[in-house]
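Missing here is one protein chain; the remaining ones are kept as they sit in the complex.
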Amino acid sequence: MRAKSWSDYQKDIADDRYYYARSCIRQNFFPGSEKAFLEILQRDLGKDIFDDPAHSSCTGIGYHSDVVPLETIMTVVARQFALMSEAGYENFVTSCITSFGIYTEILSTWEEFPETEERTRENLFKATGREFAKPKSLAHTSDVIFHFREEIAARAKRRLVDSMTGEPLKVVEHIGCHYAKIFPKSGIGGSEFPYVLAGMIESWGGECVDYPERRHCCGFGFRNYLVQANRGYSVANSQKKLESMAPYHPDFIVANCPGCSMFLDKWQYTIAEMNGRTYGANGYGIPVLTYEEMAGLVLGYDPWELGMQMHQVNVEPLLDRLGVEYDPSTKYLGRNGKFIGKPASAVVNCPSQEFIYDIKL
Amino acid sequence: MERVIVIGGGVAGMKAALDLRRRGFEVTLLEKSRHLGGKVRKWHCLFPTFTSAAEVLGGLKAEVADSDIEVRLEAEVVSFDNRSVTLASGEKLACGAVVLATGFTLFDARVKEEYGYGIYDNVITSADLEEMFRNGRVALRNGERPRRVAFLHCVGSRDEKVCQRHCSKVCCVTGVKQAIEVKKLFPEADVFNFYMDIRMFGPGYEEMYREAQLSHNIHFVRGRISEASPTIDGRLQIKAEDTLTGRPLKMSVDMLVLLVGMRSNDDNVHLAEQAGVPLAPNGFFAPKDMFAGNVCSPRKGVFYAGAITAPKSIGEVLNEGSAVADAVTEYLS
Amino acid sequence: MAAINWGFAISRPRVIDVDHNNLRKSDEILLEMPELQSCIGCGACTASCTAGNLTQFNFRKVHTLVRRGEYQGAYEEMNKCMLCGKCRLLCPRGINTRGVVMLIKRKLGDF
Partner (left out) sequence: MTFFAPFCIPFIIGTVSLFVTIIAKWVSWVYYMPRTDRKLLRRGLFSMQTVKGVGEVVCECLLHRRIFRINPLLGYMHMSLAFGWFLLIVVGWLETVAYLGLEPVPLQGHVFFRYFATGISEHKPVFDFVMDALLLFVLSGVALAWGKRFYSRAMGMRRTTKHFLGDRVALSALWFIFPARLVAESLTCALYGGGGFLTGTIGRWMASHVNIEILQMLYEPSWWFYSCALGVFFVAMPFSRYQHIFTEIPLIFLRRYRLLPHEKASSLDKFQIQACSRCGICLDPCQLQQDLGINDVQSVYFLRDRRYNRLKLAVANNCLMCGRCEAVCPVGINLNTLRQNSRDRLRNIPDESRYKYFKGLDRSSGEGRVGYFAGCMTLLTPRTLHSMEQIFKAVGEDVWWADRDGGVCCGRPLKLSGETDSAKKMMQFNKELFYKHNISILVTSCPICLRVFREEYALRGIEVLHHSEYIARLMREGRLKLNNDGGRVTYHDPCELGRGCGIYDAPREVLSAVGELLEPKHTRENSYCCGGSLANTVIGDAQQLRLAQTMSAEFEATGAGTVVTSCPLCKKSIARGTSMPVKDLSEIVAENIAS
């Protein structure tokens, strides 16, 4: 039956020639992810994806925090599309879920209220002198990876299975709310049983975990965590999800949105510090990956290249289970071998393990 | 004497056919499926007196059997008007008047995806539960006895999201009846009924509701379940708001019973167009008027009986069965 | 590590978690007074309540919460009741509301 509901929500995703719109905050949460996406598409899959230096943030963070009015964000989005058509592309791909939600929302607003589209055209022309055309297809980067999951599986160096026992890893997949909950039709699998990440996991040998709070929000919500008074709610949401998934002992969590992956990861630190409660199978916390990192691991990229040392919950236990070769000593050495500093030990990562690496430095 | 064709072999159709026959008309009873009885064949016992459905049905079937009503099973009607009925097999039957008694369709709970009907094991509908009662064996999918059962009222009724605005009125009392039956089978179990409003419209219904609370200790929680999801031990976690305390509520149950409502048949639209009769906004056939002409259609010679015009209890349906016989007699005389 | 001053605390969920609530006390109360279960939540008692007229005390909400296993603060709330008896005259289900107040205070004195 779950498969039936997935077939109701199909989506046409372009095969090539993408215009790439980066996320404004994923760089500092998971630095390696966006670069990995470009490498996977260009180097491994040989697709044409244009990373235009001129494009800007979609200002979604401001829009959702009531700082940026609707007309302004419409004009910025129009400018993005203008850049895309100027660069000769028609398939727009966004890296961040929230901006994917923004673009879908604005496109459907223009459809429903054509007069707003006219006004945006005038604003854009007045502001930048550019004309814009609506993209032929709009997709999120996880859609693209989902679209090519079989090709990636074909090139996979390793599968999402325990290197020793060979049984599939138990993976919790969490879909950003702006992906399918606002416009169910715009997400693969709809809002009840989103399949975009589940599809990747299953085709790469992992096993999805269906826990009760699967559809619950991770607590990111700008107005939730930005204002300190509400931050307690934000952590409570993540805690509710972690509590609910704990009995299933998942090996790692994969998310397709900057906020979810960062929050599910960082809040484990806060919860551990505040309540002393950790959720991993062996009490070390559950590592959180982005789908690009997961794809990168499957394709054999080096974890530190993917920027996995920036995670709050150490990924070493997961890497060991996956049988990924990594050099522990170069964990905190930057691109040119420069020491980039080591974070203080945290309850969630259990200092004992931390201690081993100190010897080398 | 004139010939009258009754479309639909449920309790409404059978009662109409019998009464028409008693008035001397030559009656043809068409039934799409392989046997008469319609939905009541699937029920175990009926509210508010827990009389067994088979008993009520048996009586009617016996009468139809030993009357000389021409019964044609597996006869699907493609179109009809006030003087003739065309079957799927192409055959065209002429007649003096047509009585439409094709009843209703149970709402498909699959559409309410968030409750996981058809996805999780122990999410069943009131029809499934009634089936279990009829087979005399109520148990979870793994054969164990349920320790905690939740009933959810208004599934597919009074719900904009599935375009079913009307109230199907009989599912509330069915929910209370089934809750009592579950409590009788599993006295140690806890039974929770989640409702928006409890509508005990008929005679003896409110007493049954009160008895459910007092002597069976059934918990009635005012709040609509938002979603169901599986827990690690194979049970179901449901979430709702206990609106009387204004607090969200979460619990895991062994079995979730969805009280599905009555929906209009899918072929109503097509049939109505053919016959040139209007449909009500909720998709049921619209009678001439709600008072004097509630069994006649605006078009002369086309009559309605039973749940074809609106959700009804079996008592009301039987009343309409005999009422339509009067209307037809008056029309044809 | 010095105790970190977070400036916020993880907010406690307001959900009534029926699985983890200890329903023994509420079952005892319902066993001793089954008629309480026939409450349809119409609120006539709270509407006429003398104490409810002067404070936030809501008799209907408190005994419904107790029936769900939420005992926190039930005793202090019920202590606001003056036992004047108006609610008993109005209850359409004929519940012995004053008896419920005394019963809940007796059963939940230690929460």
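The chains carry the letters A, B and C, assigned in the order they are written, with residues numbered from 1 in each.
Convention: a residue touches a chain if its C-beta (ideal position, glycine included) is under 8 Å from a C-beta of that chain, and two chains touch if they have at least 3 such contacts.
Treat the numbers as computed from the prediction; the structure is a model and nothing was measured.
Asks: As a test of the contact rule: which chains in view would the missing one touch?
Replies: Within the full complex, the chain left out of view touches C.
Asks: Quickly run down the residues of chain C that touch the omitted chain.
Replies: Its contact residues with the unshown chain are 35, 48, 50-51, 53-55, 79-80, 82-86, 89-91, 94-96, 98-99, 102, 106.
The rule is short, and it goes like this: only the chains that are shown with their structure count from here on.
Asks: Sort the chain pairs by how many C-beta pairs are in contact and tell me the top one.
Replies: B-C
Asks: Per the centroid of Cα atoms for each chain, what is the distance between chain A and chain C, given in Å?
Replies: The answer is 45 Å.
Asks: I'd like the Å distance between the centres of chain A and chain B, where a centre is the mean of that chain's Cα atoms.
Replies: Inter-chain centre distance comes to 47 Å.
Asks: I'd like to verify one number: the distance from the centre of chain B to the centre of chain C, where each centre is the average of its C-alpha atoms, in whole angstrom.
Replies: The mean C-alpha positions of chain B and chain C differ by 39 Å.
Asks: Residues of chain C touching 2+ other chains?
Replies: Within chain C, residues 13 contact more than one other chain.
Asks: Please output the residues of chain B touching chain C within their complex, sorted ascending.
Replies: 198, 210, 213-215, 217-220, 222, 239, 242, 244-252
Asks: So in the complex, the part of chain A that touches chain B is made up of which residues?
Replies: Residue positions touching the partner: 1-2, 5, 190, 192-193, 210-215, 247-248.
Asks: Using the touch definition up top, name the residues of chain B that touch chain A in the complex.
Replies: For this pair, the touching residues of chain B are 110, 113-114, 118-119, 227, 229-232, 237.
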